[in-house]
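Scroll down for the structure; my scribbles are underneath it.
All protein chains but one are shown at their positions in the complex.
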Amino acid sequence: MAVLLNIVLAQATLTLLGAVFGFGLGFFPSRRKPGGSVRAGDILPGLDCGVCGYPGCSSFGEALERGEADPGLCAPGGKKMKNELAKILGIEISYTREEMVQVHCRGGDAETKRLFHYSGLDDCRALHMLFGGSKACRFSCLGQGSCIKVCPREAIVRDRNGVFWVDPGRCDLCGRCLAVCPTGVLRRIPKTADYFVACNSTDRGQTTADYCSVGCTACRACEKRSPEGGFEVDDHLARINYRRRGDRNGAVLACDPKCIVSNGAPPAMGKNAKT
Amino acid sequence: MSYVGIIVTFVFVQNFALNRLLGICPFIGVSRSPGTSLGLGVVITVVSALSALAARTVYHQALLPLGLTYLETVSFVLIAVALVRLLGETVRRASPGLHAVFGGFLPLVTTNCVVLGIALVVVRDGYGAAESIVAGLAAGAGYFLALGLMAALRDSLRKEWVPKPFRGVSITFISAGLMSLAFMAFDRALLKNLFG
Partner (left out) sequence: MSRRNPVFAMLLGLCPALAVTTRVDNALGLGAVVVLVLALSSLTVSLLGKHVPENLRTPAYIVIIASYVTVVDLFLRAYAPGLSKNLGIFLPLTAVNCLILGRVLIFAQDNPPGASLVDAMKSGFSFFCALVLIALVREVLGAGTITLFAVGPFRGVLVIPLLSENPVRVFGLAAGAFLVAGYLKALYDRLVSDEETGERES
């Protein structure tokens, strides 16, 4: 009998507590609105665990829709949920999101016109202060090797023509070279990238062609030949959208200045070979 | 224990994040950005004070007289969930501006170990009503402190080179470990010397 009483008592207490608080809760409308299109926030677990770094699933969902957050941040969600998210957000999620830095310029001594001969301090930033560099292209790699000096992994190599290469096997994106490069010719690409557009010039096509034989002339041949490869010419420069993973070989062959180059190991040279 | 003693205990000696290891999931996730840490810290301080008081009241007024102390877990969980929602709605009606800044953090607090943890600690150590509020505030403030320090640390860590497998969460864990070591300087002996 005592046991029964106890059970009833426990039931009653919890019911009372539930009723008191439930009354408060019942007033307030659901966070999710029924009907309408599916939104990113609805797919998230609703766990509000904070692992993503956002204060709860709904604010993470909003950040996803604004394109600020990476679906990969939701560690509890798992692969299936990420694929669903990608479908809703219209993006493709790459699972190996490791990035590296690459030198987007192949304009060595022979390819790019010079404005003057520089014999000052061996430093890109010093050179950049003089008319933005000795090359006619103000977007180019200045070739003084400041990035080589700061790289802790010896990932950057200069070949005989004064062209710089980054070794995908060595770079692990510490970002030091990005900090010292004055022209912004060092940009990030996915480590898995097969090709990259080795030009940084946003001058008009004809202008670029006048001073550099390997610069992108914005002819859009790559867009036409490999539409599935994610090529986009924007601001007079071809870029690759790496979320698209189609074949890019057609574009590589079609590129007249041959500035779509493969992202592989640098040519066999002595480390930090000087010219 | 004096109020100062309670504050020092919960902020430093028994820091919820770094010493008692409560609320680690959001600690690792949220400390990624200083702004989010600030918001969560403030909200958690308020909610843990309220939850400590509410839990203590329910325990001593309802559960203990009825002999239902085994319902503490269920009822405290219920209290925390309801409290968070009620607080959110009250703030939204009273001051929409405040809600816009801090309201978003409320879901994160619902299932937070800190909030339930302080409720259990307060009841098990037999604190009075005023002591419960102070303990709740202090526990929240300690968590806030740890979160703020961690966010600042991670902000500077971002500029440093870290061995590859350690990037992200691993280095955060290790930094938290070192910070926890630093917090060991605050121990019971210090408390005794300061407040008798």
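Per-chain numbering from 1; labels A and B assigned in written order.
Note that in this section a contact is a pair of C-beta atoms (placed from the backbone, for glycine too) under 8 Å apart; a residue touches a chain by one contact, two chains touch by 3 or more.
Just so it is clear, the structure is predicted and the values come from calculations on it, not from any experiment.
The missing chain, though absent from the view, touches A, B when the full complex is examined. When the missing chain is restored to the complex, the residue among A:47, A:86 or A:148 that touches it is A:47.
Of the listed residues B:7, B:116 or B:191, the one in contact with the hidden chain in the full complex is B:116. Take chain B: the residues that touch the chain left off the picture are 18-25, 28-29, 32, 70-74, 76-78, 80-82, 110-113, 116-117, 120-121, 124, 158, 163, 165-174, 176-178, 180-181, 184. Panel shows chain A; residues 18, 22, 25, 28-32, 45-49, 51, 70, 72-73, 75-79, 81-82, 95-98 of it touch the chain omitted from the view.
Please note the rule applied: only the chains that are shown with their structure count from here on.
Centre-to-centre spacing of chain A and chain B amounts to 36 Å, using the average Cα coordinate of each chain.
Every residue of chain B that touches chain A in the complex is listed here, in rising order: 25-26, 28-30, 32-33, 36, 39-40, 58, 62-63, 66-68, 71, 74-75, 78-79, 81-82, 85-86, 89, 104-108, 110-111, 159, 161, 164. Across the complex, chain B is touched by residues 6, 9-10, 13-14, 17-18, 20-22, 24-25, 27-28, 47-59, 152, 172, 174-176 of chain A.
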